[in-house]
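See structure below.
The complex appears here minus one protein chain, its other protein chains still in place.
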Amino acid sequence: MLHHLPLIPHVSFLPPEASSMAPRVDLLLWFTIGISVFFTALIFILLFVFAIKYRRRSPDELPEKQIEGNLPLELTWTLIPLLIVIVLFVWGAKVFVSDRRPPANAVHVYVVAKQWMWKIQHAEGPREIDALHIPVDEPIECILTSQDVIHDFSVPAFRAKMDVLPDRYTTLWFKATRVGFYHFYCDQYCGTFHSKMRGYVDVMTREGYEAWLSGQERHSLSMAGEGAKLYQQYGCITCHGTGKGPPWVGLYDSKVHLMGGQTVIADDNYIRESILQPSAQIVAGYKPIMPTFQGQISENQILDIIAYIKSLATTPNAQGATAAAKGAAAPTTKGNGTGKGE
Amino acid sequence: MAESIAIAHAEKKRIYVLVWVTLLCMTALTTGVAYIDLGPWNTVAALAIAIFKASLVVLFFMHARHSEHLVRIVIVCAIFWLLILIGVSMTDFSTRNRVSHPTWFRTNQPSVFHHLEGSPY
Amino acid sequence: MSSEADATILKTSTASSKAHALTVPEQFDDATQQHAAASLGMWVFLATEVLFFGGLLASYTIYRYLYYSAFMIGSHHLDVVWGATNTAVLICSSLTMAMAVRAAQLDKQKHIVFFLVLTLIFGLIFLYIKFFEEWWGEYKEGLAPIHFTYAGLHAPHVELFMFFYYVLTGLHALHMIVGCGIMITLIIMTLRGKFKGGRFNPIENAGLYWHFVDIVWIFLFPLLYLIGGRY
Partner (left out) sequence: MASAGEAALQSPAETYRVHYLNAKYGIKSWLLTTDHKRIAWLYFFSTTFFFIVGGVAAAMMRLNLIEPQGFLVEPDTYNKLFTIHGTVMIFFFLAPAVPTVLGNFLIPMMIGARDVAFPKLNLLSWYIFMTAGTCFLYTIIAGGVNTGWTFYTPLSTSYVNTHVFSAAMAVFISGFSSILTGLNFIVTIHKMRAPGMTWSRLPLFIWALYATSFIFVLAMPVIAITMVLVMLERVFHVGIFDPALGGDPVLFQHLFWFFGHPEVYILILPSMGVMSELITAFSRRRIFGYGFVAASSFGIAIISFLVWGHHMFVSGESVYAGIFFSAMSMLVAIPSAIKVFNWTATLYKGSVSFEAPMLYAIGFIGLFTIGGLTGVFLATIGLDVFLHDTYFVVAHFHFIMVGGAIMGYMGGLHFWWPKMTGKMYPDYWARLAAFITFVGFNLTFGPQFILGFEGMPRRYAIYPARFQLLNIMSSAGASILAVGYLMPMIYLAWSIKYGPDAGPNPWKAKGLEWETESPPPVHNFESTPVVTEEAYAYGTEPARAVAVSS
């Protein structure tokens, strides 16, 4: 809607506006540029005019009259900038909040950064390196994590950017609005080949995306399917399937009551921590018997398990993930998920 | 420039001893309180006693109650900036939320930014 | 107790510039200015110190908030009795330090030495307890961060707690060691008669420093030893 506004001239030095966020950011950007140009011009003109008009005409010249100051004038140039920055602040905060608030139906894409490459994983199964294929006009939520240092996932054409932290999930969402190739960069200095750590987003039509998906050398399983395999392989099933440990069905995004009386939301970060540092948060009613999987399980495998747990969720937020897991070979129904009968 | 301020203000011996005794009692008290279950108030009590003890030391042993205003300003500044450092850093950690995106972001739940919904920004 | 000693005495600039005219450094006009400058300088330095410890305290507070249970476990491995004893020792040293400054204000040279020596002894007792009764004990228990053998609940974050314990108390002990060095210097200077005739800025400033280090401990004791209560 907004990117058709005639107010915004097409200027080549900004990247194309290729996401739903971009026009909003650009409108604010042009507003700020306008204000800046106005004040810069004001100061430059005043400097020039005063400097020329009141130039010294003889070496011993002194101004006729000394002016100490002027309170109304001081208040004017205190309050007007104050009003302007308040407007900018509120506007900026609004843009920021909508930038940080993913729509509920956003499809999750998992991005794992490592020195110096991007590993991207789609819930449907395909994995890519330094490239991200997405369908146009559909909200995508990237779940970002790093295997080593802090990176930053930045897509200038989408006006989107988020740091990628080790041992934690941060998120970034966007809805691409134009088909095409757009660069993404690592924006946070991350060591030797920081400047090589970049790739492209390929925004495709839904049909093109489907075609791309089917043309991919498909992993035999979706992420949730991989996760289900790991559920057996790592022996999670021996406890989480038998009641010795908390069951996974309906776990994702639910409130979990902990031993100390606190509650947490079982989100990606919580699940990740539970796998790597099981003793950090003990679920009420269970014994702290789970061994740590630190060092035994890769970031991608953790994401697979999270995807699997997501697919077992019953909350509406995980619809996308559930749908994605449909094609999985592994059991996704409630009965099989608890694994009692197997 | 040279305000004729008092160079020294020798405190009475008795006051020093009194402060000393109070400090020792407070140490015993803070240790004792730790053995009583007050829930989260344990921390509050411990810190309150520590602040009280520190104030005694500053006011009496360090003569802050006889110092010029400037010294008091320095003390207040130091405490205030310490609080900025701890308090403002905590605004991040205490509101960061253990969830990947705070619940009020979810469009399907009532949120503090509810009025923003549907607005173009 | 003689009433004279208890009297509150105001020494003004005129008092100090009588018989033995004290030489002040060339940048100052008189002893009053010098005293005011030295005292303000010391306080500003202490403000810096507050923020120096502040960086650690802020980190500590944040992790204590994030990993409360782990920090509680860590805290319960510390020895409260020695901690409380050390607090008392430092409070005693603060009293003797304050008395030393008072003796300097009243120009009683022997009392200065006496109280400074007492302060030094209390300081050394504190350091002895810290080193041999506490740090060494925790090290043998396998709680020192480099030699960390504890493997119970929340082990990584208990190690984090122990790290903060060692760094905070270590930095404090470092200040104590410096303080003891200052005490020794002051004792020697007093014996050589450097502080005769109301010239006692160094003693007063050392006192401020010593009390500050005491205050740091007054906070460290509940922060480190008394997390979550001992009940």
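Going in written order, the chains are labelled A, B and C, and every chain counts its residues from 1.
We take it that contacts are C-beta pairs under 8 Å (C-beta built on N, C-alpha and C of every residue); 3 or more make two chains touch, one makes a residue touch a chain.
Keep in mind that this is a model prediction, so the values were computed, not measured.
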{"item": "Contact set of the excluded chain (shown chains only)", "value": "A, B, C"}
{"item": "Full-complex contact with the absent chain, from A:Ala160, A:Ala176 or A:Ile306", "value": "A:Ala160"}
{"item": "Of A:Gln121, A:Gln188 or A:Ser274, the one touching the omitted chain in the full complex", "value": "A:Gln188"}
{"item": "Touch residues of chain C, complete complex, unshown partner", "value": "25-29, 33, 36-37, 40-41, 44-45, 47-49, 51-56, 58-59, 62-63, 66-67, 145-146, 156-157, 159-160, 163, 167"}
{"item": "Those residues of chain B which, in the complete complex, touch the missing chain", "value": "1, 70, 77-78, 81, 84-85, 88-89, 91-97, 102"}
{"item": "Residues of chain A (touch criterion as defined above) contacting the omitted chain", "value": "13-15, 24-25, 28-29, 32, 35-36, 39-40, 43-44, 46-47, 50-51, 54-57, 60-70, 73-74, 77-78, 81-82, 85-86, 88-89, 91-97, 99-100, 115, 148-150, 152, 154, 156-157, 159-163, 165-168, 170, 183, 185-196, 198, 277"}
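By definition in this document, only the chains that are shown with their structure count from here on.
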{"item": "Of B-C and A-C, pair with higher C-beta contact tally", "value": "B-C"}
{"item": "Per-chain Cα centre nearest the global Cα centre, belonging to chain", "value": "B"}
{"item": "Whole-Å gap separating chain A and chain B, where each centre is the average of the chain's CA atoms", "value": "36"}
{"item": "Geometric centre distance via CA averages, chain C-chain A, whole Å", "value": "48"}
{"item": "Residues on chain A engaged by chain C in the complex (per definition of touch)", "value": "260, 277, 279-280, 288"}
{"item": "Chain C to chain A touching residues, read off their complex", "value": "67, 69-70, 153-157"}
{"item": "Complex contacts: residues of chain B adjacent to chain C", "value": "1-14, 16-17, 19-20, 23-24, 27-28, 30-31, 34-38, 42-43, 46-47, 49-50, 53-54, 57-58, 60-62, 67-68, 70-71, 74-75, 77-79, 81-82, 85-86, 89-90, 93-94"}
